[in-house]
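To keep things clear, I will list the structure first and then write my remarks on it.
Every protein chain but one is kept in place in this view of the complex.
First chain written, first letter: the chains are A, B and C, and each begins at residue 1.
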Amino acid sequence: MAISKETKTRPASDGAEFLRPSEQLTDDQLVDLYRDIHLIRRFSERQVEEFESGRMPGGLHPGHGHEAISAAVPRAVRPSDYLNGTHRSQNGILALRGVSFRRLWAEVFGRETGINGGRRGVDLMGTFEDDIRVWAHNPVLGHNAGIATGAALALQLDERDEVIVCLIGDGASVCGTVWEACFFAGIRKLPIVYAVENNMVAYTTRFEDMSPIENISDRASAFGFPGQLVDGNDALAVLDAVHTAAERARRGEGPTLLELKTYRFVGHFIGDPQVYRTREEVSEARKSDPLHLFEALLRDRGLLDDAAVTNIHHENLERIDAGLAEAMLDPFPNPADALSRTYRSGTYPMGYSS
Amino acid sequence: MAISKETKTRPASDGAEFLRPSEQLTDDQLVDLYRDIHLIRRFSERQVEEFESGRMPGGLHPGHGHEAISAAVPRAVRPSDYLNGTHRSQNGILALRGVSFRRLWAEVFGRETGINGGRRGVDLMGTFEDDIRVWAHNPVLGHNAGIATGAALALQLDERDEVIVCLIGDGASVCGTVWEACFFAGIRKLPIVYAVENNMVAYTTRFEDMSPIENISDRASAFGFPGQLVDGNDALAVLDAVHTAAERARRGEGPTLLELKTYRFVGHFIGDPQVYRTREEVSEARKSDPLHLFEALLRDRGLLDDAAVTNIHHENLERIDAGLAEAMLDPFPNPADALSRTYRSGTYPMGYSS
Amino acid sequence: MSQEHQTEVERTMAELNFFDAVKRALREEMANDDRVMCIGEDIRSHGGPYGTTKGLMELYGEKRVIDTPIIESAFFDAAVGLSLMGWRPVVDLMAADFITLCVDQVIHGASHYPFMFDVQIPLTIRGPIGGGLRFTASQEKSLEAMIANFPGLIIVYPSSALDAYGLLKSAIRSNDPCIVFEHKLLYFYSVSDEFPEDEFTIPLGEAAVKRTGTDLTIVSWGWPVRESVKAAEVLSETEGIEVEVVDLRTLRPMDRATILESVKKTNRAMVVTEAHRFGSMGAEVAATIQEFGFDDLDAPVARLGAPEYPIPFSAPIQDAYLMTADKILQTIKELLV
Partner (left out) sequence: MSQEHQTEVERTMAELNFFDAVKRALREEMANDDRVMCIGEDIRSHGGPYGTTKGLMELYGEKRVIDTPIIESAFFDAAVGLSLMGWRPVVDLMAADFITLCVDQVIHGASHYPFMFDVQIPLTIRGPIGGGLRFTASQEKSLEAMIANFPGLIIVYPSSALDAYGLLKSAIRSNDPCIVFEHKLLYFYSVSDEFPEDEFTIPLGEAAVKRTGTDLTIVSWGWPVRESVKAAEVLSETEGIEVEVVDLRTLRPMDRATILESVKKTNRAMVVTEAHRFGSMGAEVAATIQEFGFDDLDAPVARLGAPEYPIPFSAPIQDAYLMTADKILQTIKELLV
């Protein structure tokens, strides 16, 4: 499952200089990145706890293992760039883009104050608010890529210098609309980065059983833009690759297809018996836990010690739990208000609300 | 528009010996192939004449320029193999697989005796009759490839030694379902040949304006099977490439993506002002008219002379017109019968025919 | 109510046919608002299969008239993305039937997002619909019923040049996703109206009485409205029966008031659709009339629609499928004479 060191630095485009913004990070920024990775993990763990306690309604698809991606992507681009996560990475990205834990938890628990007024719930939350720019994902797989491609087209038409990074699951990456969207983006050299969170599994389907080729990144040649294989458990590798691809897009050179190889440590959903893989495989993969890898790196570099780690863990948990406590006091949405949200153009003469 | 000689013989798979069945054709077979190419051209021309006279209802998308493909494909495979044409190649392939001109013309003129009982008309006719095996094409672009892939799956599951050759337009080849189908066929190594009739245009859209890469055949690497660029105006090149790919599929080695480069000499439909290309471009392309190229080749080899050509042309026209004359005497379908064709499972209690 | 509107229209200048009316609406809306754009297949040089978008690129530039490959699924997704970025895309389908290829996003994107995310999806989808040109079932079907059950959508289906113009403009200006069906025979037979020189719009969700009468109300939309009016004229002359024809024009939201007002007067109703009866929007009309106008009805609401087979090619079986003045006339005679 682990990626060899050679592959991860394969340049995104021949000839282009391979920038390594990760090398320019200050010590503080590195520690902040660690804080983010842990924050996302902890948030997800707390959701699982709430879910298993029976307090939390709906479905839950935790992103344990994907945190290097969720944490590095927002840092790899400008705050004004657009992001579009998957069901694994979206919640973490929202938190890192400044959405309060109160709003996030409120959505999880179906409160009026939730990021979507309680209408979407934990798995599907997102927003199109302009000061957040983390686009909601469409639960019908594949369409995120299509919609994000439309956003990239808008950025191009308006000659803006933002780009959009669209995350896609390995399973979702074969949906027809994704191929179509990539092809179209290739024609128009749209300012978009397609980044596949390849966790080697889609629901119960192992990647190797459902792919005729070894690397998703190799599909890019069908679209006329570069593909790159990246160690998705290495936050700095993700940071560098996404940054490079985003800058390429910003320069008007078009899309990149990144394959961020990672692993889903937990089941597809809580309660998944995971018959499609062995315990050993999971333990083996856990050796490349992005949280532990990054912690080890920073300890190596002398940027973290036990006390610092404990402190960060403690602070993160406090932030998450404070938001939870607030959210639980928030009101539920009112059915009477729901009706007025369906249409935006004011009241039509009659009949439609019947 | 012409393809250089190097590209057309690029082998379908590395290492596999490149068979050239065309070299084994007897003189008679070569002349027969010429006869077929002409027959298809003439049939199409007669349709245009009927259409322009105002006698023929509906739409018409003639295949002038595609005849090397329509004629060579049926000869490249076994009579028991399945074929699936496009709106350009289908009618010719049907005729070459033994459907009488009476049945074809009867369909064109909406008669009960037409290949589809007059229900489909010229553009959409086809059949699933087992002794013909030229599958009807679905007018919603892309789905032919999906349905043909299902047929290939059936052939694999039943361990049959037939294969299916699915022709696809260059425009249609980017529809989502085509990518999905190819990907699936790549996973299962299905016995199918995807052959794109790349006539460099889709409706009014020039290929070079709507493709981020030069050759469609290069897309095959995304599916894990070989791609091959072929001169689609050279009947023997098509024959060899389709044969090789079909045999590969028959051996269980999986699909091939062939790109048969050709040119559509006429408009997308009768009356198309063709603003998207110049007269010069069309005249230039007509220099590679597959009919003339093949005639010249056989004249070179001493297999055809003026008399033989005149004779073939005459015989072909007679066959076509005899079928037309018969068909025009055939009855129209009866609306009362139409109703009983909708369902196959006998009569349901009530209500559905209201 | 459109009757007022139509009297206003009488002080007119020029005659426009359906095709030119659509063209004028597109041009004006693109001129009025530089966020309006068109996206689809072969719309630049060719103007789409019927030429309605022809010339727009020359007038408004390459940015606002985007050609795509044959990717109905992704280009509709893209239109949703464009909408979310403040554009107002007018999506061009070559055939309305191809909405089947993007209906997922019409429902799960366009119709859901405004409710779920407090956003606007101000897009319009235009699609040539209906039979009569022998293109057969995959390009000549009726499909309004396919999307009618989904809140958040607006479905427009004009039957005249004036309506096509005024409603398309309203659809483009609407902040809700609108689907506009344009019946191909209306292009083909160059159906014309007198047009005022000044711009105007027709509100979404308002039906129009296209002929007044006292004996029976026909509710219809699209091409069959014209056949209904034709049948009504004949019945008036030959039988002295006066049929009122209500043209829904917008199917969702449906103008219940205008329908019920008419039925109150005539006490009899018939829905005429090109669609198959079973499961069509004609069922909604009939259900609505009986539900809210039960006491006004002297007889059940009748329904007239296509036979239960996909629309085929050959003349006798395609003709038997299509809705004609003659069928309408015969049915009304059976009902009333």
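Criterion: a contact is a pair of C-beta atoms (placed from the backbone, for glycine too) under 8 Å apart; a residue touches a chain by one contact, two chains touch by 3 or more.
Owing to the predicted nature of the structure, the values given are computational and were not obtained by experimental measurement.
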item: Chains on display which the left-out chain touches in the complete complex; value: A, B, C
item: Residue of C:S83, C:T201 or C:S280 in touch with the missing chain, whole complex considered; value: C:S280
item: Sole contact to the chain not displayed, among C:S111, C:T201 or C:S228; value: C:S111
item: Selected residue (touches chain absent from view) among A:A202, A:A237, A:L258 or A:A327; value: A:A202
item: Given A:G171, A:G224 or A:G323, the one touching the chain that is not displayed; value: A:G171
item: Contact residue for the chain not shown (choose from C:I39, C:M57, C:I259 or C:V301); value: C:V301
item: Subunit A, residues in touch with the chain not shown (by the definition above); value: 57-59, 110-111, 114, 117-121, 124, 138-142, 171-172, 174-176, 202-205, 209-211, 275-276, 332-335, 338-339, 341-342, 351-354
item: Residues from subunit C at the interface with the omitted partner, ascending; value: 97-98, 100-101, 103-104, 107-108, 111-112, 115-116, 136-138, 141-143, 145-152, 252, 254, 275-276, 278-284, 286-288, 290-292, 294, 297, 299-303, 308-310, 312
item: Residues of subunit B (touch criterion as defined above) contacting the omitted chain; value: 116-117, 119-120, 126-128, 135-136, 138-140, 143, 145-155, 157-158, 176-177, 180-181, 183-184, 187, 338, 341-345, 348-352, 354
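One rule holds in what follows: only the chains that are shown with their structure count from here on.
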item: Chain located farthest away, centre of subunit A as origin (C-alpha); value: B
item: Subunit B-subunit C separation of Cα centroids, rounded to whole Å; value: 37
item: Cα-centroid distance, subunit A relative to subunit C, in whole angstrom; value: 41
item: Sequence positions of subunit B contacting 2 or more other chains; value: 174-176, 209-211
item: Contacts with 2+ other chains: residues of subunit C; value: 68-69, 71, 73-74
